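The block underneath contains the structure these notes are about, expressed in C-alpha cells.
Showing subunit A:
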Amino acid sequence: ETIRWARVADALTLDPHSQNEGPTLTLLRHIYSTLVSRNADGTLEPSLATSWEIHPDDPSIWVLTLREGVTFQDGSAFTAEDVVFSYERVLHESSGFRAIHADVEGAEAIDDYTVHVKMSGPSPLYPNNLTNFFIVDKDWAEANDVVAPQNFAAGEENFAVRNTNGTGPYKLVSRDPEVRTVMEAFDGFWGDAPAATEVIYQPIPEAATRIAALLSGEVDFVQDVPVQDIARLEQTDGVKVVTGPENRNLFFSYDMTSEKLRSSNVDDNPFSHPEIREAMALTLDRDAIQKVVMRGQSQPSAAPLPPFVNGWTEEMNAYDAPDVARATELVKSVYPDGFSVQLDCPNDRYLNDEAICQAVVGMMGRIGIDVSLNAQSRSLHFPLIEKWETDFYLLGWGVPTFDSAYIFNFLVHTREDSYGAYNGGKYSNAEVDAKIEEIATMTDLEARDAVIGEIWDQVMEDRVFLNVHNQLLAYAVKDGLNIEVHPENQPTMWTVTFD
Partner candidate 1 sequence: MPDPLVKIEGLTRRFDVSKPWLNRVIERDDKQFLTANADVSFEIAKGETFALVGESGSGKSTIAKMVVGLLPPSAGTIRFDGQRIDASLGIPRSLRRRFQMIFQDPFASLNPRWRVGEIISEPIRTFGLMNATDARAEAARLLEVVGLSASDVTKYPHEFSGGQRQRIAIARALSSKPEFIVCDEPTSALDVSVQAQILNLMRDLQDEFGLTYLLISHDLSVVRHMATRIGVLYLGRLVEVAQGKRLFAEPQHPYTRMLLDAVPDLALSGRRRRPVEGEIPNPISPPSGCAFHPRCPLAFDRCRTEIPQPRPTPAGQAACHALDDMVPA
Partner candidate 2 sequence: MTDAKTEPLLSVRDLVVEFPTRRGVLRALDRVSFDIMPGEVLGMVGESGAGKSITGASIIGLIEPPGRIASGEIRLKGERIDTLGPEAMRRVRGRRIGMVFQDPLTSLNPLYTVAQQLTETIRTHIDISKGEARKRAIALLDRVGIPAAARRIDDYPHHFSGGMRQRVVIALALCAEPELVIADEPTTALDVSVQSQIIEVLKDICAERGAAVMLITHDMGVIAETADRVAVLYAGRMAEIGPVRDVITEALHPYTAGLMGSIPTLTQETDRLVQIPGAMPRLHAIPQGCAFNPRCERAFAPCRETRPDLISREGGRDVACWLYDPARTGELRDA
Partner candidate 3 sequence: MTPETQAPQTKAPGRLYRAWDSDLAYAFRTAPVAIVATLVVLVVVFCSVFAPLIAPMNPYNPAALNLMNGFTPPMEPNAFTGEVFLLGADGQGRDMLSTIMYGTRTSLFVGAMAVLFAMVMGISIGLFAGWRGGWVDSALMRIADVQLAFPAILIALLVFGIARGFIPDGLRDQLAIWVLIVAIGLSDWVQFARVVRGASMVEKNKEYVQAAQVIGAHPLKIMFRHILPNVMGPVLVIATISLALAIIAEATLSFLGVGVPPTQPSLGTLIRVGQGFLISGEWWILLFPAVTLLALALSVNLLGDWLRDALNPRLR
C-alpha cells in the first residue's frame, strides 16, 4: 500500500544531527530510529534502547541497554559503537542538537549492547531528551566522510544531506527537496513490518492547494489542515478528519522591564504596570477566539504550557471571564487617555496566527490600548524576539521534553549564556533564575516538582505570558486509512493501518 502524504513544508536536510526542526525530525524519524520514542499519549517507550536507568553508583551516569539483532539499511549490524559515535556526532560543533545534550560529557561503550552516558551532574529527566536523537552507522559515516554533521559555514555539501542509512522502518528511494521524497519499507526493520509499504511525501505550502489535492484524490493524507476547512472535509465523502491536542501553546508576551517602549506613545513602559497586564488579561476573550477564529480547534487556557507537560496544574489553567469594564478602568487608572503600542506577529507559523493577533488588536482597542499590528513572515518575526526588538509579540512554544524546565530555560531565565534565548520580554528575576538553575540537577523528582510549582506561581503572578490557547492539530485522511494525531505533530507512517 502506498501512502501519499502532504504537509506545509519539507525537511530541511536528511542529515540527522543538523537541524532541530519539526518537519525535518518528522521525516528523519521514518528512516532513522531513536534510542527512546514517545507515544501518541506522550509517554516514553523503548526503541533502539530497550531500557534506561541511572547508574546505581553514580547518579550522573545513565545506563542504556540496546536492542539486539538490529541492522542498518545497508546491512551492517547496530552496536554500542554506533551509539557512541552518534553521541560524538550530535555533540559536534556543527550539530543543531547540542543544547539538548548540553549536560552530556561523553558516552562510552561498555559492551556491544550497553552504553554509559556520562552527565555533568545528575540529570533525572535526561531520557526525555533522547526522543529526537537519531542513531547513525559509524562505519557508513566514516566511509562517506560524514563524521560531522552538515556545516553550511564550511561551504561544502555533505553526503548525509541526501543519503541515508538508518535503522528505521523506511529506506529512502528518491528525494527532490521541496518537491517529493519517496521511501519504501525496509524489510530488515527491527519492529513490525509497516502496513504502508511506500510513502510519498510532498510539501505543499499553499493551504488551498493542499486541501484541493486531497479533495481531488491526489494525496491520501494532509497534515496541516486549515481550521476552516475541517467542517467541509468532514462532510466530504471519502475523507475524514482526526484531531488532537498539539504540544504547543500560543501566548503573547511583552517587554516589562525597559524604561520606555520602542513603539509606544507614552513616556514610560505601560507593561511595567501590573494594572495594565491585568487589564490585558481581563479583556482577552479566549472563548471567542476559540469559537470564531479557531472554529473550536483549540483549548483556551491561561497557562502557557500544554496539560501533558510536567508542571501543569488545573488552577494555572483557569481564567476569568472577560470583563471589559473593569479592564478599561484599570487602563484608565494609569493612562487616562490610553496608550499605543505595536504588536509583532508571525503570519505563516501557527494556525491562524495573524487572525488571532487581529482579534486581540480589537479586544485591546476596546479598553483604550491602541495596538498597531505588524504581521510578517516567521523569518522576520523571530529575530525581533531574539534581538529584543519587540515590545509585544506572539510566540508559540512546544515542549519536546514534556517538562517545564524547557520553558524556563528558554523563556523565563534571564538571557545569559545558553539561557533565555527566547526571553524576548527581558523578564529577569534573580530568585527565579536561581531556582531554574537548581532544578536542572535535582534528582528528587517530587522536590523538583515543588520548585517548578514555585517558579510557575511567580511567573503567573508576574503575568510574564498572556496565554491564548493550546493548539489542536487536525489531520485529514482519505477513508480507510487510520492515523493518530501526534502531540508533537510528528505522525508516523509505519503505525498507519488500512481498513
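The rule is simple: a residue touches a chain if its C-beta (ideal position, glycine included) is under 8 Å from a C-beta of that chain, and two chains touch if they have at least 3 such contacts; residues count from 1.
These made the cut because all candidates are chains of the complex that A comes from, given by their letters.
Worth saying up front: this structure is predicted, and the values here are computed from it rather than measured.
Novice: Which numbered candidate, 1, 2 or 3, lies in contact with subunit A within the complex?
Specialist: Only one option touches subunit A, namely 3.
Novice: Mind listing the subunit A positions that touch candidate 3 in their complex?
Specialist: 207-208, 211-212, 215, 226, 228-229, 231-232, 262-264, 285, 288-289, 291-293, 340-342, 347-348, 354-355, 358-359, 361-366, 371-377, 380, 389-391
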